[in-house]
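In this view, the complex is presented without one of its protein chains, the others remaining in place.
Chain IDs A, B and C follow the sequence of writing; residue 1 opens each chain.
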Amino acid sequence: MELKNQKQDKFFIVEVSGRMDAISAPEFEKSCLEWIQQGESTLLVDLAGLEYMSSAGLRSILVVGKKLKSVGGSLSFSSLAPTVAHVFSISNFASMFPVHESLEKALGNS
Amino acid sequence: MELKNQKQDKFFIVEVSGRMDAISAPEFEKSCLEWIQQGESTLLVDLAGLEYMSSAGLRSILVVGKKLKSVGGSLSFSSLAPTVAHVFSISNFASMFPVHESLEKALGNS
Amino acid sequence: MSRLRLPASMESFGLFRSFVLEELERTGELDDLVPKVDLVLEEVLVNAIHYAYPGAHGELEVECLSESPGKFRVTVKDWGIAFNPLDQAPPDLSSDVSSRQVGGLGIFFVTQMTERLHYEYRDGGNVLTMWFQKNGGN
Partner (left out) sequence: MSRLRLPASMESFGLFRSFVLEELERTGELDDLVPKVDLVLEEVLVNAIHYAYPGAHGELEVECLSESPGKFRVTVKDWGIAFNPLDQAPPDLSSDVSSRQVGGLGIFFVTQMTERLHYEYRDGGNVLTMWFQKNGGN
């Protein structure tokens, strides 16, 4: 898993690529909690480069979502590959968080 | 395994790196036999980058050595790593073929 | 039937994964099962590594087999505490972030992404068998 981040207007964009599994998810969670700690509250997670997500990834996402909710922030996603979209769909995460087709749409949409 | 070659005076230098095992040795053998076919007869094989050699590697070397002998050519070696030198030593290949400490010495020595 | 037995630790995870995916690749015609097998295997192995041997060392064994054209079978065994994953309550799938319970999705994914599941406690161990079917829906 690789994480990149950039700020665009109010959005703190996190680009996640590779695999988000039991080994790498804790790093995603820790990094996001640090960014929230530093005051970021509108997280947009772009998954264009993500090939794989397991329940460990969803667990970390939910933890980050709960934290953002508690500080009045928001968490949204963009660019899910089919296998990742499938996992989001059957776990109902797709109705828990806004999911956008592309990063561009996500930035225009909010 | 990677093979590089260059011509220097009468020497046709073959630099072998990586692993020479049952999977890669046939490629070494085939390439050398082609060079001999093309008229090269003084092969100097530099093993500076070679980490590993199994009996499959020695088998290919002996085949190439026999071919060169039959056409009046020669086969010599340089820059053996300790594990490769050990295998050359217990198989007696070290007394079958000239083995030089370095490529420079091999080129000066002949 | 190919089989791998290793210590039940996260260090073994990568090798178990390569083992199963290489075996699946070897069948030639089951490539489209890779994402499901990959995910289900992680869920089952990570659970066994985390929960089967609390405070102790143990081993896991994974077996796999292309049973018939289009059908791939994976069996995971451990000799830890008896646990039937088919017996678990469904996870909280509600869509309210604040109230939704964390966890429970691993076993849920396993049930969703396999064609058939069989659990048995046999010879002092848990034996979970999973079947994957090419073009098997889900």
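By our rule, a contact is a pair of C-beta atoms (placed from the backbone, for glycine too) under 8 Å apart; a residue touches a chain by one contact, two chains touch by 3 or more.
All values reported here derive from a predicted model rather than from experimental measurement.
Trainee: Taking the complete complex into account, tell me which visible chains touch the one left out.
Mentor: B, C
Trainee: Looking at B:N5, B:S31 or B:S91, which makes contact with the chain not pictured?
Mentor: Touching the chain that is not displayed is residue B:S91.
Trainee: Using the definition of touch stated at the top, determine which of B:K4, B:K30, B:K66 or B:K105 touches the missing chain.
Mentor: That would be B:K66, which touches the missing chain.
Trainee: Which residue numbers on chain C touch the omitted chain?
Mentor: Residues 1-7, 11, 15, 18-19, 22-23, 26, 59, 61 of chain C touch the chain absent from view.
Trainee: Where does chain B touch the missing chain, residue by residue?
Mentor: Within chain B, the residues touching the omitted chain are 21-23, 52, 54-56, 58-59, 62-63, 65-66, 69-70, 83, 87, 90-92, 95-97.
In the analysis below, only the chains that are shown with their structure count from here on.
Trainee: Using the average of all C-alpha atoms in each chain as its centre, how far is it in Å between chain A and chain C?
Mentor: 26
Trainee: How many Å are there between the centre of chain B and the centre of chain C, using C-alpha atoms for each centre?
Mentor: Centre-to-centre distance between chain B and chain C: 48 Å.
Trainee: What is the distance in Å between the mean C-alpha positions of chain A and chain B?
Mentor: One centre to the other, that is 54 Å.
Trainee: Any chance you could list the residues of chain A touching two or more other chains?
Mentor: none
Trainee: Which residue numbers or ranges of chain C touch two or more of the other chains?
Mentor: Nothing qualifies.
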